[in-house]
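Only one protein chain is missing; all other protein chains are in place.
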Amino acid sequence: MSHFDVSAVQADFPILKRLIRGNNRLVYLDSGATSQKPISVLDAEREFYTQHNAAAHRGAHQLAEEATEIFEAARGKVAAFIGAKVDEVVFTKSATESINLVAYSFGNADLGTKFHIKAGDRIVVSEMEHHANLIPWQELAKRTGAELVWLSVTDDGRLDLSNAERIINAKTKVVALTHQSNVLGTINPINEIAKYVRNVGALFVLDACQSVPHYAVDVKELDVDFIAFSGHKMLGPTGVGVLWGKQELLDEMPPFLTGGSMIETVTMESASYLPAPKRFEAGVPNMAQAVGLGAAVDYLNRIGMEKIHQHEVELTKACIERLSQIPQLKIVGPTDMELRGGVVSFTLDGIHPHDLGQALDQYGIAVRTGHHCAWPLMKKYRVVATTRASLYLYNDLADVEALVTGVERARDYFLGR
Amino acid sequence: MSHFDVSAVQADFPILKRLIRGNNRLVYLDSGATSQKPISVLDAEREFYTQHNAAAHRGAHQLAEEATEIFEAARGKVAAFIGAKVDEVVFTKSATESINLVAYSFGNADLGTKFHIKAGDRIVVSEMEHHANLIPWQELAKRTGAELVWLSVTDDGRLDLSNAERIINAKTKVVALTHQSNVLGTINPINEIAKYVRNVGALFVLDACQSVPHYAVDVKELDVDFIAFSGHKMLGPTGVGVLWGKQELLDEMPPFLTGGSMIETVTMESASYLPAPKRFEAGVPNMAQAVGLGAAVDYLNRIGMEKIHQHEVELTKACIERLSQIPQLKIVGPTDMELRGGVVSFTLDGIHPHDLGQALDQYGIAVRTGHHCAWPLMKKYRVVATTRASLYLYNDLADVEALVTGVERARDYFLGR
Amino acid sequence: MELDSLYQEVILEHYKRPQNKGLLPNQTVQVHHVNTSCGDEITLNLKMINGTIAEISWDGVGCSISQASTSVVSELLKGKDSAAALAIIDTFQAMLQSKGSDLGDESVLEDGVAFAGVAKFPARVKCALLGWMATKDAISQSLALTSNVKKEQR
Partner (left out) sequence: MELDSLYQEVILEHYKRPQNKGLLPNQTVQVHHVNTSCGDEITLNLKMINGTIAEISWDGVGCSISQASTSVVSELLKGKDSAAALAIIDTFQAMLQSKGSDLGDESVLEDGVAFAGVAKFPARVKCALLGWMATKDAISQSLALTSNVKKEQR
């Protein structure tokens, strides 16, 4: 386990020194919900505010020039991180906004354009989607009369592609899928699915919330049209997300939010719009947050995404192995490391996840319990909720051991009495 | 000029110590675009990240509990600041999003509900709107077939209400107006206009971007239905805005962004939604930014909005008086202090605002030049652009003097050669 | 240890042997409540006779706190009239929202005071309230039914 110096990484995250419920070391295993932030990200934001703060793209004075340059440099960093062109990176407030942006923009598209969705068209999602990549499509389907159809999941937590060709049929205009499930840890075979999508000429939207933070993602290699992810899950600040889209698509799509800084000309009657990314960034942007995200990307690059991935794979493997030794425990999701990320969901016979999570919290271990914003998936697997441990670069084997010991203690606490 | 200790205030804003274009003191007169931030706001964000960061409303562990509590406390502060109930405060990413939220939500409303807009209905704005409070309504009108109509401005920069009763007629479903013009400084007589709006039973949306940061605004006194404003213009972080709406309206309106944390139940086919504010806050929220905005509100309260307003009125008065002594200079907007805020736009004969702004920047003075995202207003007054100085609590008479001297120097530089 | 202050013996008892679990027929009102943040669900049947709670039966899935607290409320309110029942529910709710300052009146809440510790865990307050809010809702609905019947009779 020497891909990089994990204890040096831990030292960069001040919150890891916190004591929980009295005197317990914080064992943070909830990075799938939101990651912690290194000092360098906080410093980048502070430096922006104390040295360069002004409205980017809106002033000719020195601070405004500097703010513009630093903000655009952050865009450049994010673009390079995912192998994109700089103008293909749109800053949003979150992955949720990114996906809604695409769905609303499609909904705004004129009849006859390739984005227009109408009754008879089909939108395809999957049973393992986070609500953020499900409900916007339900709503778009409702508004347009299109049909919402989905790929199922198999009992071992994989996407069922056996009927993919029937589901992704000629009527299909959009396929919206998650890159990695935030519950199961499953990584979906995007290039394979892309073939079905391309065959029918549909648009492919990828929810990359759980992939971009954890392993190298290159949009040129993924054969998709849009990807969405959040800054706060990849060491960045809250309040910033990213939509990447192919330039020729972004430049043709109708805008979503309208207002200042995204217009070409405006009269009282109507307005015309700038090309992407500005077209989709109405208003004074979330400058400090974009800058913080740029610093997060610098941090991840300094460690190296390949090493981070290796580290997480080893930890996850250990985590699954050790948890599986607890007789009452059932892993929900794949138990092999083939196409699998560092998210481990499980149930414990006779103990509700809420109670388990509460006990773990008492020992300083932060996990997520509940439906994980993937309620249909819970119903599919006939569980009310699961307990989820999610790993990141600052976790180590001691954290995994703490989890396992914690689960055993909790079990004995509830079932032993 | 002793409403409060301005130099003590200045000491709280580290950026004011910056030197510009060599060795000039920064004279920041662009707070109308974005304000500077006191250390206490930056510290509040940092403390959130280094002590309590976790996904609010999504976890049962201690950090998640703390994050939820601190985030909701910020909502409470903002609510108290504008005299609202806590559940009436929706955190958005910006005023631009707040206004778009309302427009899109109306657009999503079912036929028969009070928010539904259709062909034959009327949406009323004014000629002095910022693009953020104009284009969303143009687009809504386009999508629904409604008619967009507007109140004019008079030559002296006031809203022309002489035909208000004809403009705001029985067909009118929405009136969207700015509280204070970001170009002219004009404060509109909202209570007076509200009478026309109430007479016809329309919904009243107020763009409070330039009012809430500068003087006490109480939503109970304003007879409006929604107000929108941005955190970054009131000492808060970028990436956070507010929508206030009457509770009974917010609870009935369809959602805008959909995704996690705003749902009641979800199946593959459809979802039902929580009441406001959660209904309108899909996804992991901009927690640190909301917390920073809470700290900004604390800071403003510590000085006192009444004192801040008095201070700005005196500065603005001095600014208008002194600028008016420059023969080539023309103020665009009211020159008396009756219903007027601290934004002063002007033109200088023979010198384009871009050139003037450039020269001022060279002397360390940051102003805004251009159309100020109010292009139709520029056309109305037959100017290409104006130069705008906007004042805030950290400005003083020395800043006003610097501006006047700077304008004179610039005039001599361009016209004297 | 703080975990014990949350998981009182009484709570774990009710969790293991929940009272009135399993829906009984002939209810006056049936309600279905969901804890939207975790997915826990409860269905509750309320049978009123002459303005008095004759029977509360329920079914559902949930954590120990929500199961035990539903068990407690279903026992506690049996035989009470609507007004008294609603008052007790309010007392319970106030205790849970007190952040730990209100330890509950055992003469009113009986086993319900065991949930006083939950108030210190904000994320769990909803669990403890799930069954109680369902009961409150059911009582309100049954009152509305009665007043409708009365109106019709007039």
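Descriptive notes on the structure:
Order as written gives the chain letters A, B and C; numbering starts at 1 within each chain.
By definition in this document, a contact is a pair of C-beta atoms (placed from the backbone, for glycine too) under 8 Å apart; a residue touches a chain by one contact, two chains touch by 3 or more.
Every value quoted in this text rests on a predicted model; they were computed, and no experiment measured them.
Among the chains on display, the ones the left-out chain touches in the entire complex are A, B. Of the options A:5, A:264, A:321 or A:349, the residue whose C-beta touches the omitted chain is A:264.
Within the whole complex, the absent chain has one touching residue among B:49, B:299 or B:375, and that is B:375.
For chain B, the residues touching the chain absent from view are 21-22, 352-355, 358-359, 362, 369-371, 375, 378, 384-385, 413-414, 417. The chain not shown here touches chain A at positions 57-60, 64-65, 68-69, 263-265, 274.
By definition in this document, only the chains that are shown with their structure count from here on.
One finds 38 Å separating the Cα centroids of chain A and chain C. Centroid to centroid, with C-alpha atoms defining each point, chain A and chain B lie 31 Å apart. Chain contacts: chain C has residues 37, 121, 124 touching two or more partner chains. Residue positions 58-60, 64, 263, 265 of chain B each touch two or more of the other chains.
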